[in-house]
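Not every chain of the complex is shown here; the ones you see sit where they belong.
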Amino acid sequence: MPLVRIDLSATRPPAVRRAIADGVHQALVDAIGIPAGDRFQIVTPHDPEELIFDPNYLDVARRDVVYVQITLVAGRPRELKLDLYRQITTNLTNVGVRPEDVFVTLVENALDNWSVGNGRAQLVDLGAVAGARVEP
Amino acid sequence: MPLVRIDLSATRPPAVRRAIADGVHQALVDAIGIPAGDRFQIVTPHDPEELIFDPNYLDVARRDVVYVQITLVAGRPRELKLDLYRQITTNLTNVGVRPEDVFVTLVENALDNWSVGNGRAQLVDLGAVAGARVEP
């Protein structure tokens, strides 16, 4: 039940923005085992000056960063997270984003922190989420 | 001391956006016991294509999702969270949002993660927050 925030330059055309969102989602499906239907994303285009980044911190040559922040239930093991970063980056590279410009950060929360419609806490009812080793 | 982010379609008129923000706040007051004055909200209207969601994941028929992400101090018991989801959904339904379109997720943090003006950490000084069973 990830919530994905994608903040990127408005100079990337709408079709590319959508392809970027598709690529992030597919990586969540492939790397962590998120169900294909479990897709919730907020895309925010920005004037370029609103996206501030260092052009070479940690020896990564950035030019036009795509910020991806994913809130998801805790418990995915580290190896799945590392694979997620690789797959997001591969998928975004395939739609024209330079790999250096892919920035991802995760925020983890609990099963009872989600309501995805009708006022219910669906994950509490389900009792688990895909890809989590330790149930939070 | 919640910080509430509401991302919704710009096709919802400004008066409705405000009513949605009012409804989320009132639910925090009624369900968790947040003080009425403890209101901090960021509303971001989007072009519809920027808000991506599955139209029926977990058998919820979504059409025009209102994303509500609430950062708040950890420690509220599960039953208060479940009541919060119900009350947000009721209040938003009352201002024209379909219950299926109400998406809520919480991000929990610590008492010393807040400064609400003048560079002070007011919650550290207070030593507690409303509705928290376990003080973090």
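Here the chain labels run A and B in written order, and each chain numbers its own residues starting at 1.
Quick note on the criterion: a contact is a pair of C-beta atoms (placed from the backbone, for glycine too) under 8 Å apart; a residue touches a chain by one contact, two chains touch by 3 or more.
Being a predicted model, the structure only gives us computed values, none of them experimental.
Undergrad: In total, how many chains does the complex have, if 2 are shown?
TA: Total copies of the sequence across the whole complex: 3.
Here is the rule we go by: only the chains that are shown with their structure count from here on.
Undergrad: Enter the angle, 0 to 180° in steps of 5, of the rotation superposing CA atoms of chain A on those of chain B.
TA: Copies differ by a rotation of 120 degrees.
Undergrad: Between chain A and chain B, tell me the centre distance in angstrom, where each centre is the average of that chain's C-alpha atoms.
TA: Computed value for the inter-centroid distance: 21 Å.
Undergrad: Okay, in this complex, where on chain B does chain A touch?
TA: So the residues of chain B touching chain A come out as 7, 44, 46, 49-54, 56-58, 60, 62, 65, 67, 69, 78, 81-82, 85-90, 99-108.
Undergrad: Could you please specify the touching residues of chain A with respect to chain B in the complex?
TA: Those residues of chain A that touch chain B are 1, 3, 14, 17-18, 21, 35, 37-45, 71, 107, 109-110, 112-122, 124.
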